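What follows is a single structure, written as C-alpha cells, with notes after it.
A single protein chain has been omitted from the complex, and every remaining protein chain is retained in its original position.
Presenting subunit A:
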Amino acid sequence: MSTSHTTGSNTTISSGDLPSRRNTELAMLAFAVLIPVFAYANVGLAVNGEVPAGMLGYGLGLGLLAGIAHLVVRKFAPYADPLMLPIATLLNGMGLVLIWRLDQSERVPLVREGAAAPNQLMWSALGIALFLAVLIFLKDHRILQRYTYISMAVALVLLILPMFFPAVYGAKIWITIGGMSIQPGEFAKIIIAVFFAGYLMVKRDALALASRRFMGLYLPRGRDLGPILVIWALSVLILVFETDLGTSLLFFGLFVVMLYVATERTSWILFGLTLAVAGAVAVASFEPHVQGRVEDWLDPFHVVRETGNANQPAQAMWAFGAGGIIGAGLGQGHSDLIGFAARSDYIFATVGEELGLTGVMAFVLLYGLLVERGVRTALAARDPFGKLLAVGLSAAFAIQVFVVAGGVMALIPLTGMTMPFLAQGGSSVIANWALVAILLKISDTARRPAPAPAPSPDVEMTQVVRS
C-alpha cells in the first residue's frame, strides 16, 4: 500500500486506493438508529408519561433496515461515501419520531386525519427498498446516460400531469389515482437531473465556446439559448397552471446550476437569474395564490391582525419563537397549533419548537453535510456525466431544503414542498432514498481504487540482467 494516501485524509477527492470506510459507516449508523430511538422514548415519556410500547419494535425495525442497507452497501458499493447512509437514516428516523409525536396531538384538526406515522414507516421501508434496488441493479451510473431523452419525456409527463388533477390546498402538485396520491415533482427532480446531465454532457462544449463576447460577458448563441428559454417557459408554466412555486424554483435552480457547472460560464447564471426573477415577478403580479404567499412572507402576522385568526405562517413563526434556544422538549411544544400541514410542509416548525435553535442548527448542518458529501462526490467523479448528475442531485436537494425551511421560517415566500426525509409523504421519502442511492453509487465508482497495473515481466527481466 502506498503511504502517500494517508489514513488521516478523509477526502473523497482522491484517486487510487482509499480506505473503504465501511466500518466508519457502521459506527455512524449505530448513532443514526440510537438517536431516534431515544427521541421516541423521550416523546412517549413527555406525552404519556411512559416509555412507548412500540419502542422496541421501532428500534429493531429501524436498526434492521439500516443494517440491511449497510450490508448491501458493503457488498454492492464498497467504496461509497460513508456518511450519506447514516445521515439519511438519522433524518428519516427523526422524521418518523416527529410525525409520531404530532400523531399524539389532542387537538381537533389533526385527530381527524388519524395517525400518520405507521404509513410513513411503510413508505420509509419502501424507500429503503428502492435504495437497495438501485444499489443492486444499477451496476454503473453511466448506464443512466443512455436514457437521456426518455428521461426528458418522463419528466415532462410527470410535471405536466398534475395540471389535470384538482388542486389540493391551492396547489396542483398531486396525481390521485384510486385514493392513492403521488407527488410527481419529487420524482421529476431526479429524472430531470438525469436528463440535464446527459444532455449537457453532450452539448457543453457548444454552449461554452460558441459564444460572442459582449460587454465582458460571453453571450450564448441564439440556438444555444433555446433550451434555457424552453426550461424557463416550462417552469413559469408550472408556476401558472399548478401554482407550485417550489417545484418551478427547484426545477429552474437545478438547470442553472448544472448549466454553469457544464459550461463554466458565469454568463449562464446571470441569464438564469434574470429569467427566473422576471418569471417570478410576472407571475406574482397576477396570480393571487402566489401573491398571498408573498404577502405572508413580507408580514407573517398580517392575517392575525386583520381577522384575529392565526394562520399557518404566523403559527409557524410562533412555534419557532416558542422553541427559543434549547426548545420545549420533544412532545412538550404546541406546534400542532399549525393545523393540517404540521406534519408535512411545516414539520420543520416542530423541530424549531421542540428541539429549539440547537435542533434546527443540527438539522440544517445534517442537510448541509449530506449536500456537501454529494458535491464532493461530484468533484471526485471521473466522468463528466457522473459529475453533472451528482452536482445536480445535490443542488436539487440543497435547494429543496432551503426553499422549504426558508419558507417555513419566512426567509423566503412559502412554497408547498416537503422537507426531505422529515416530512410526511410517501413520494418524498421514496424519491429521496433513490436520490441518495444514486449519489452513493456515483461515489462508489469515484472512490473505487483504479485496478492495480498488471506486473510487467519486462521490468523484472531487466533487473535480472543488471544484477
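For this structure, a couple of remarks:
Note that in this section a residue touches a chain if its C-beta (ideal position, glycine included) is under 8 Å from a C-beta of that chain, and two chains touch if they have at least 3 such contacts; residues count from 1.
Definition applied: contacts and distances are computed from a predicted model.
Missing chain, UniProt name from the options "NADH-quinone oxidoreductase subunit E", "Protocatechuate 3,4-dioxygenase subunit beta", "Penicillin-binding protein 2" or "SWIM zinc finger family protein": "Penicillin-binding protein 2".
Remark: the omitted chain is touched by one listed residue; of A:S394, A:S427 or A:S443 this is A:S394. Set against the missing chain, the residues A:A69, A:I231, A:M317 or A:L389 yield one that touches it, A:M317.
Checked against the hidden chain, the listed residues A:P36, A:G127, A:G331 or A:G352 yield one contact partner: A:G352.
Contact with the chain that does not appear here is found for just one residue of A:V360, A:L389, A:L414 or A:A446, A:V360.
Contact between subunit A and the unshown chain involves residues 106-107, 257, 260-262, 264, 301, 304, 308, 310, 314, 317-318, 320-325, 334, 337, 352, 356-357, 360-361, 364-365, 367-368, 371-372, 375-376, 378-379, 384, 387-388, 391, 394-395, 398-399, 401-402, 405-406, 409-411.
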